[in-house]
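Once you've had a glance at the structure underneath, I'll fire off some questions.
With one protein chain held back, the other chains of the complex are shown just where they sit.
Read from first to last, the chains carry the letters A and B; within each, the first residue is number 1.
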Amino acid sequence: MSTVAAPDTGTAATAAAPRAPLAYYPGCSLHGTSREFDESLRAVLAALRVPITEIDDWSCCGASSGHATDHLLGVALPARNLALAEAQGFKSVLAPCAACYNRLSAARLAVAGDTELAERIPDVLGRPFANTVEVESVMDLLREAAVMIEEKVAAALTPNPLEGLRLAAYYGCLLVRPPEVAGYDDPEAPTSMDEVLAACGANPVDWNMKVECCGGAFSVSRTASVVRLGRAIIEDARRSGAEALVVACPLCHSNLDLRQKAIMARGEEPMPVLFITQVVGLALGLPAAALGLDRHFVDTEPFIRRLVEQAAVRAAAEEKVKAEAAAKAAARRGKAESA
Amino acid sequence: MGTEMTLKPHDVMRLVATRKSRRAAADESIWLCLTCETCSARCPNDCDPAGVIDTLREVSLETDVADAPRRIAAFHRAFLAQIESNGRLHEMGMVMDYKLRTGDLMKDVINAPGMVSRGKLSLRPDRIRGMAEIKRIFEKCGES
Partner (left out) sequence: MSRIGIFVCHCGENIARTVDVAAVAEALRDHPGVAWSEDYKYMCSDPGQSLVRKAIEEHELTGVVVAACSPHMHEKTFRRACAAAGLNPFMCEMANIREHCSWIHEDRDEATAKAIDIARTIVEKVKHNRPLESIRIPVTKRALVVGGGIAGIQAALDIADGGHEVVLVEKEASIGGHMSQLSETFPTLDCSQCILTPRMVEAYQHPNIKLHTWSEVESVDGYIGNFTVKVRKKARSVDEDLCNGCGDCQAACPAKKIPSEFEAGLGTRTAIYVPFPQAVPNIPVLDRQNCTLFKGRRKGLAKDACGKCKEACLRGAVDYDTEDTFVEEQVGAIVVATGYGLYSIGREQPEGLKGYGEYGYGEVPDVIDGLQFERLASASGPTAGAILRPSDGKEPKTVVFVHCVGSRDPEKGMSYCSKICCMYNAKHAMLYKHKVHDGRAVAFYMDVRAAGKGYDEFSRRAIEEDEAEYIRGRVSRIFREGDKVKVWGFDTLSGEQVVIDADMVVLATAMRPQAGAKELAQKLNVSYDEHGFINEAHPKLRPVETNTAGVFVAGACQAPRDIPDSVAMASATAAKVMSLFSADELEREPAVAVVNETTCIGCMSCEHVCPYGAVEVKEIRGRDGALQRTVASVNPGVCQGCGTCQAVCLSKSIELETFTDEQVYAEINALAAWD
């Protein structure tokens, strides 16, 4: 079990509304290829004062391979983790990986709608399972915290590097479909990530490939498909004026970041791919290293450096304007007094 | 994935509706489906092609109507084998298993150093304590 203590972010924090303890289900990717998602999420949740507790002894949710080959296995594997959360006294579990979120929610729905399945699952698991634990998506949590994020961004000590930055919010599939499973946003024109980006001071662009699949699980077994699909996404994001892509799914990130070299032609300008939690972290003034930004295949360092420099220039310009206005006001007062 | 499939979701639905599921289950197309759920989300009649295709894959595996495309089958087997041994996915173990099954030994070799240096590839698997439960789950599902 690991709990995350709230570090001092140096901001005048708005008190978070008291929350029921939130279970945390990182999933296999967040412990492996998408470590930065886990790191940045923990950092951001700490800054937002949302305590999480990792589910003890959690196991893989089965991702695609579970449900694609065996329906019962596809329900049982995620159900084990929900049963663990139940036994460990939680009311809801946060599952940041889009696939894990979708599988856990789908398992809940399957069991709720099928009494035979509901009776069978505890036997398959060898554990009681009452289907009481709710599953929360990281997008929904961040969207609910948008006002708090906005306040913290305004109160941060360093100027916001994301101010006005044009970002393409890429939702992919499993965050928004099927609508019965992932019901918190519009499946055709979702806005949750865009709202969070706006709260961070960024400028989410209007673009067309928001919910088109990146190739998901074919990263290894059918890479050519991923390259084809990824190309359409990055091209459209670029055409819409985005300077970076923002994702909330480890597989989307991998397909667009790790595979970007295969997607782009030689000499083409790379496009950084950031996790939403990394974006929020940057806006809140958290250091890049704490957000795992050095773990990407498409180098983020020059990009971040440029943003920070531009932010500093902006801040300096604002200071200058303020100083000039103050000087004028003082001069006017002086004149009035001497008259 | 529609452009790469011979049988697209609506073709699969038609075959199933006209009692020709076997033909659909034997076609490679069902293995190219990514379960992106776009078809099910858009269907005006609330049908679930994604769910039907999932079921056809299970049918195909159980009845041996045809082999799934080698790489995709190898991926699924390697993935599930990892869960069966460790409870969680050990990515390096999975990729190695996949390579042995497909003979594609050079796959992503170029990316391996990058993964390790970025701390994304752990050399040791992360094995859970409740392995008996995992074993039970796989046994019970295998019986059905």
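We take it that a residue touches a chain if its C-beta (ideal position, glycine included) is under 8 Å from a C-beta of that chain, and two chains touch if they have at least 3 such contacts.
Only a predicted model underlies this, so the values are computations on that prediction, with no experimental measurement involved.
**Q** What are the shown chains that the left-out chain touches?
**A** Every shown chain touched by the left-out chain: A, B.
**Q** Using the touch definition up top, pick the residue from B:42, B:70 or B:129 that touches the left-out chain.
**A** Spelled out, the listed residue whose C-beta touches the missing chain is B:42.
**Q** Would you mind spotting which of A:26, A:74, A:161 or A:187 touches the chain that isn't drawn?
**A** Residue touching the absent chain, from the options given: A:187.
**Q** Hey, which chain A residues sit against the chain that's not shown?
**A** 186-189, 208, 236, 239
**Q** Spell out the interface residues on chain B facing the chain that's missing from view.
**A** Listed in rising order, the touching residues are 2-3, 8, 10-11, 38, 42-46.
Criterion: only the chains that are shown with their structure count from here on.
**Q** Report the inter-centroid distance (CA atoms only) between chain A and chain B in whole Å.
**A** 25
**Q** Which of the residues in chain A end up touching chain B in this complex?
**A** Touch residues, chain A against chain B: 28-29, 31-35, 57-60, 62-74, 76-77, 80, 123-127, 173-174, 177-179, 187-188, 211, 213, 215-218, 220-222, 225, 258, 294-297.
**Q** Which bits of chain B are touching chain A when the two form their complex?
**A** For chain B paired with chain A, touching residues are 1, 4, 32, 34-38, 40-41, 48, 50, 54-55, 57-58, 61, 71-72, 74-76, 79-80, 82-83, 87-91, 95, 98, 107-108, 111, 114-115, 118-122, 126, 128-130, 132-134, 136-138, 140-141, 144.
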